[in-house]
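Worksheet for the structure shown next.
Only a single protein chain was left out; the remaining protein chains are all shown in position.
Up next is subunit A:
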Amino acid sequence: MKMNGKIASLLALGFLIISCESDDNSVDLPKGEYDNGILISNEGAFSGGTGTINYISDDYSTMESEVYKKVNNEDLGTIVQSIGFNDDEAYIIANVSNKISIVNRNTFEKLGEITTGLNNPRYFAVSNGKGYVSNWGDTADENDDYIAIINLSSFAIEGTIPVVLGPEKLLGENNVLYVAHSGAYGTNNKVSVINTITNELSSTIEVGDVPNSMQIEDGYLWVLASGKPNYIPGVEETGGVLSKINTRDYSDIVNYTFGVTEHPGSLGLDDDEFYYGLGGSIYKMDIEDTELPTSAYIENISYYNMTIHDDKMYVTDAKDYASNGSVSIYDLETKELEQTFDVGLIPGGVYFN
């Protein structure tokens, strides 16, 4: 990946801003047009379209669509799966296009792109000063899945770490990367623990079937698995599992199991309260609770993606998957719907600037 002078200076500027920020958090000047707001990643049409990004200001007064295209006059690629962040840089992953576009998260100016070494890329996380991207590999091959290691200053792929089937969500800590293996087009029930000093697999944790989200808090890794659905041929349906894992030695795993036909997802954490979605409702569970909640916290919420952030819940709706979707913002305290915005095609991710 080549970097020109402009990009280098932008990067340098970025670092300066970061260092300023870390000095003093009380002064919150916007660092670009898209600071102080919410970013929505829209997957776009699978049949060959492009994903897009929407920006909604924190005060809901402005919304812009196709932000990346507006700034850079190009398309992101087909199926924008997710966005990962490294300080002020956003790594926007186009799954089917096998491409990552790197932008300044506040201005959306393009800093670079990664177009080689990716094969069905899914999610991005940072650990120990390096970027990591989960890749399914060729979906016909169950043994070629890997984690790509990205040099955060050159945007080059420096190496790969082979992992078991279907690496999906990533969670980066200081020197550890957690990889949830949902199983790609099949199913899996593992979390890989990768030592990011050696870039080697240090441990494999067995969790529920199809782990879909992870949270880490007070030395415990929490993994929510949805269980196997009832519609995959030859696969017996299993219920979801919430696993609490001690990160010192990954022992003493506590599993909270759901009913066989219950398939929870989207584990969020806010003020020591977990939130997750299940069967058209949102459930709430205190981090100290020793049992799963029996009644819903908010009912009648169907979502494509649900994200919890700062006392708010962001629920996306993909509608018929062939028209603009929406994002609805709820106050977690009052459970009231605050605002609904029409966004792009299949809104799959909500992020915060």
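In this section, a contact is a pair of C-beta atoms (placed from the backbone, for glycine too) under 8 Å apart; a residue touches a chain by one contact, two chains touch by 3 or more; residues count from 1.
The rule we apply is simple: contacts and distances are computed from a predicted model.
The unshown chain of the complex is recorded in UniProt as "Iron complex outermembrane recepter protein", chosen from "4Fe-4S ferredoxin", "ABC transporter permease", "Potassium-transporting ATPase ATP-binding subunit" or "Iron complex outermembrane recepter protein". Only one of the listed residues, A:S41, A:N54, A:Q81 or A:S97, touches the absent chain: A:S97. Here the missing chain is touched by one residue of A:G77, A:G183 or A:P264, and it is A:G77. Seen from subunit A, the chain kept out of the figure touches residues 45, 47-50, 75, 77-78, 94, 96-98, 138-141, 229-233, 261, 263, 279-280, 302, 318, 320-324, 345.
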